[in-house]
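The complex is shown incomplete by one protein chain, all other protein chains being positioned as in the whole.
Presenting chain A:
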């Protein structure tokens, strides 16, 4: 790990993301290591072998091995990726340059922009801005992003500071050259970091299970040793003491009791091979290997951003095969956060349908906008008829685009001639204005009183009379403008349901047609807005204007009065048409979600977005499906309301219930209970910390393995909270990636990560553990049986060299080969049958039961391994008449039997024999014979007579036919029952794996048929959300008297444009600007920020 060498304390702004520093390494690391019970055990064994009384020389070398390993991998993987500015508390900072992120929470003092507006790109929160300077008193650091209280003392004046005046760490400066800020919180005190959740030490469920098992093993070990100690006691009393002439012992002190006591500890040392250190080393190697496979996978490599997948943590792989819950961020993860103007319906005619050209299947025929010098080159549209219609000057079509060019709150910036950049408060709006721009209605600039647009190459200036701003209740916005000809018109866009209510009766027919089209759009998962206009009578307007002025200056009831006025004028509208915007999903998202759903993984989307947006995306990415009717939304703001709204969920017939929910402790369980019955859950308007809370909730009560995936700083907390955190890499902002365990560039790679890598890792790990325990139990239990025949004297069965090398050399590589190469079916079949993933979620491959079976199997094998050689060698002779039953020969025969047995057993486990596996197995056996013959050779004995006392045993024993017959009998007898059991199990109770394997083997070389990737198209019964994703309050901003006119071409000489493009670029999150005065913002937050809305779907009856 990189040791961040920083002074502690609140002054510094550094953030430490590595696990240890120089001083804390030892205590922290020790603590973490000893969370692994086995490490305590190894330490204990090490100490036990120190006293010379117990003369066993079994090697257990060092408890720190796995510790060292982990710190190495930690060093390699977790790098500190944070660069930070040397901000200190109380400093004034000037932030310059585009796309520069704030590295501390700042109190905004002034900026380069008029009105001290600051355009920021919010990483996870809604915007914030302010002015002033002085002495600041504020709240202590906390994690509430939407809340800030403080006071500024400036001279005699006292100003209150709120959320709107603070720039938070993680936000990016956009379109603003510089700003001055006072650092309020730095480093770990920033709201972002406070929201990040704490770094926890992640352990896989297998690790935790292993802890339990290791404890059980210790229990069994202690029991076995106790039995043997008692045996020794009895033996000493009944036999040993009689045998005293030939076997003198120190019976002067303690006698049998002392002997039994010493025997106990001797057997603890001998039998400790049930859990050898090599187990943990191998586990880490396997995880590392499987992590490398993830790094190496070309199918998880994104060519566009040149980003391969990365396993940043190497210790969690098998957990990837057990995921039950996925918590996904929306923006940037599921969606690209790119809105495209996809279709529209104008006056009853739809445009934008992509005609599948029979001759040019692969290339869509993109509309050429070269007629328009101001067109955005990035915009593409595929329906030529619309551009023809514009060119022909059809009034409805022109009106349609005129509306789009006029009715919005976008700001334009003309950096140079023909270089327009839009600053849209929501990407939807940006997309609409950009569409109008390309179709010849270019929005060029605005002042508080006017909007200048180019209409088919002709500059027109509309007088902006009023903006009837958007809010969540109105679900529409309108502008009232006076055209250059002097006509007053109202242009309105909004949710179709709202607009349709306010149409002139003459539009009924058009409304029906449009509704049909809207349904169609909704079926494609597009976000729609209905557009309408009306010409306003001059007299009526002037009267209205007066009333409006009165209302907007009223002291009481202003809001209600304004609403009333807006209602009054927004009537009798004439429908123009509707737009359909596609919130572009990342590639392959619906397919991935479908696959994951088939694998019985529950996907919860946690987003900060509004309910409508979230719901819409839920449909378009196939998370919510048409057959899940009855979307039930719970959006109570008080505990009572939520409780009431939750209650109908208890009726299991209702298939779907989305809901809003305040995460209060009292209702945690109720919420979880209902949410977990659902197939999909969407939580909206959640703060980063709430995301983590939801994850923690599921972790706590469901005991399921969770995965969180996200791309932004707002996802850090849930990424850290979940068992597995996945970061989307290859984009700006490395916050999510640097705290994640795995990262890749595209959401769709998740299915490969889970269904292929995760499943294989889990399968391999389980096979490994089952086999490893089997081989070591078998190895060890033989000692136990032998004890009954050697006076419980702690005599080992095998040569001590064999004991040392068994785990280290003879059986190390084959089992590693198994757990690095094994696959039941290849990746294509894994995708074909996502159900293969289910056993992992249910812990079927390695559980206490599987472990118990393992132990039973070992018990059987060890009995065979001891008693067959016993019976075959007792009172038996060699071909030359010499006796066969000497200890060394017996040891050689038994250990050879053992090695053959475990090798054959391994071969049975293996379902994927590569050349490497064969090499490992055959090589290990050959190595065994090579090493054995070498170690029992004359030369080595001459060098170290006492170390190699088995001289000649191999030669003298392994040349006997009956010895080989014994080995054959033993190995076959150990395997036959297993073979029978497996065969019959496959026949009688085949698992999903067996079935798919069988199918795959039948198909042999032929790959599985490619899964049908049909375009998912929903029915049309549901209306998708309207395309407003921004907060209210901007209408007022753009008409504000304080809003200064900006030069058409500004600062082009010394201004580096962001990304040097003229178009609206909806990168990152919603690029927003904030009003100078915060009430609107605060109000929006007050209404929605505190509640957490969510959608949920109860398990479909058909599934």
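Descriptive notes on the structure:
As a convention for this text, contacts are C-beta pairs under 8 Å (C-beta built on N, C-alpha and C of every residue); 3 or more make two chains touch, one makes a residue touch a chain; residues count from 1.
Everything that follows uses one rule, which is that contacts and distances are computed from a predicted model.
The unshown chain of the complex is recorded in UniProt as "Cell cycle control protein", chosen from "Annexin", "Vacuolar protein-sorting-associated protein 25", "Cell cycle control protein" or "Protein phosphatase 2, regulatory subunit A, beta a".
Only one of the listed residues, A:242, A:380 or A:459, touches the absent chain: A:242. Touching the missing chain, out of A:203, A:384, A:853 or A:878, is residue A:878. Contact between chain A and the absent chain runs through residues 55, 239, 242-249, 292-293, 295-299, 301, 303, 306-308, 760, 789-791, 793-795, 821, 823, 826-827, 868, 870-891, 911-917, 938, 941-942, 945-946, 949, 951-952, 955-956, 960-962, 965-966, 969, 972-973, 976, 979-980, 982-984, 986-988, 990, 995, 997-1002.
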